[in-house]
Every structure is written in structure tokens, then in C-alpha cells.
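So, chain A:
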Amino acid sequence: MRKTFDAELLELNEELTAMARTAQDAIDVVTESLSSDDEAAAKAAIEMTSSMDQMERDIENRCLQLLLRQQPVARDLRAISAAMKMVTDLQRIGDQAANIAEISLLLSRQGVVKVPQDIGIMSCKAGLMVKQAISAYTGRDVETAHAVVNLDDEVDDLFSQVKRELIEEVAENKDEADSSIDFIIIAKYLERIADHAVNIAQWAIFCVTGEL
Partner candidate 1 sequence: MRPEKKSAGRVAYDRVLRALLYFCALLTCALLVLLIGYIFYRGLPNVTWQLLSTQESFRNDTIGILPNILSTLLLIFGTLLLVLPLGVGAAIYLTEYARNKRVVEVIEFATETLTGIPSILYGLVGMLFFCLALGWGSSIRAGILTLVIMTLPTIVRTTQESLKTVPQSYREASLGLGSGKWHMVRTVVLPCSVDGIVTGCILSIGRIVGESAALLYTAGSAGILSRNLLQALESSGGSLTVALYMYSMERGEIEVGFAIASILMILTLLINLSAKFLGAKLKKN
Partner candidate 2 sequence: MDTHETPVITAKGLELWYGSAQALRNVDIDIPERKVTALIGPSGCGKSTFLKTLDRMNDLVPGVTIKGSVRYRGQEIYSPEVDVTWLRKQIGMVFQKPNPFPMSIYDNIAYGPRTHGIRNKAKLDEIVEKSLRGAAIWDEVKDRLRKSALSLSGGQQQRVCIARALAVEPDVLLMDEATSALDPISTSKIEELIEDLKNSYTIVIVTHNMQQATRISDKCAFFLLGELIEYGDTDQMFSVPRDRRTEDYITGRFG
């Protein structure tokens, strides 16, 4: 029953997963570029995120078509409307990654190498959250989604910690205040990425339970 529709829903899942993987890869690459002062990596990250624009449009189109043709109700309606909302969050994640990459380019031109360790951890966690949020959606897995929501607290704590450390850093070493502020901005972006991942996880929960 409704084989075509089910197949299309599967394709929608795959497209979302692909987009999420791109976002996650971009985060990884950008983190890499920060720690290794690698200009090429930063450029590659920007390249990756720009391909996400097209992905977003494709997914939105597919969702609209499914709404139009299949007039979904119940779990189908929830899945498709969640997908339409999530794709925006994914797109934002891509934007934040691109922003980080641009700062990273700037930093590497200035020859700054010493990235605070916690930023690396934050970036790992944020990437993991994006990955898990999407797999919670595609697998209709509420537990994983809740885990993502819980991870956000850790990222928030890390952000506060990074901020504190950098403030101290600025106080101690006024010459490097510039780069310290850049690092705070990067941490803020990562914290935003985690927030978007939480949104995605919440859409995954909605998709299963219907709770907003």
C-alpha cells in the first residue's frame, strides 16, 4: 500500500541525511582548519556549505510536492512538516560553519595557531549532535533525540568555560586580544550550531509523538 509514497519518504530521509552529513563534514573540516592552520581546509569547508543551498531547495521542493500530491495526514504529515522545518536548521548550521571557516582563514593569515582546546571539544560535540539529531529523525528514535537535547547543556557549559578562559587570556595578554575575540565568536557559532541540532532533535520528537 502506498509504495510510491513510502519510497519517496525514504528518499526524503536520504536527502536529509546527506545534507546533515555535509553539515557535519563541514564542521569537522573547519575544526581541522582551526587546529592545523590549514587555509585549503577552510576553503573546502566554505565550498561544502555552499552546496547545501541547493540541497535545501531540493528538499523543500520535494516536501511541497508530497504535501500537494499525497495530502499526508498523521505520521506522514508530521514527518514532512518536520522535514521542512529541519532543513532550515540544517541550512543555518551550514551558514555557521561557513562563518567559522571565514574566521579561520583570517586567523591563519594572521598566523595564529593556538586554538583553545575546549573549542575543539565543542566542535566535536556540536558535530555529533547534528549527526545524532538527524539519525533520531530518520530512525524515529525519541531516546537519541532526548540525548541530543541533553548534550546541549554540555556545549553551553563548554561555551561559558571558553568565554571565561578567553577573558582571562585577554586580561593577561593584551596583544592577542584580537584573536581571543575571534575565538569567542567561533565558540558562539558552535554554540548556535548545537542549538540548531536541538531544534532538529525536537522536530524528530514531534515526528514520533506529535508534541511540539
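Observations
In this section, contacts are C-beta pairs under 8 Å (C-beta built on N, C-alpha and C of every residue); 3 or more make two chains touch, one makes a residue touch a chain; residues count from 1.
Candidate selection criterion: all candidates are chains of the complex that A comes from, given by their letters.
Everything numeric in this text was worked out from a predicted model, so none of it was measured.
Shown alone here is chain A; of the other chains of the complex, listed as 1 or 2, the one that touches it is 2. Against candidate 2, the residues of chain A that register as touching in their complex are 1-2, 5-6, 71-78, 209-210.
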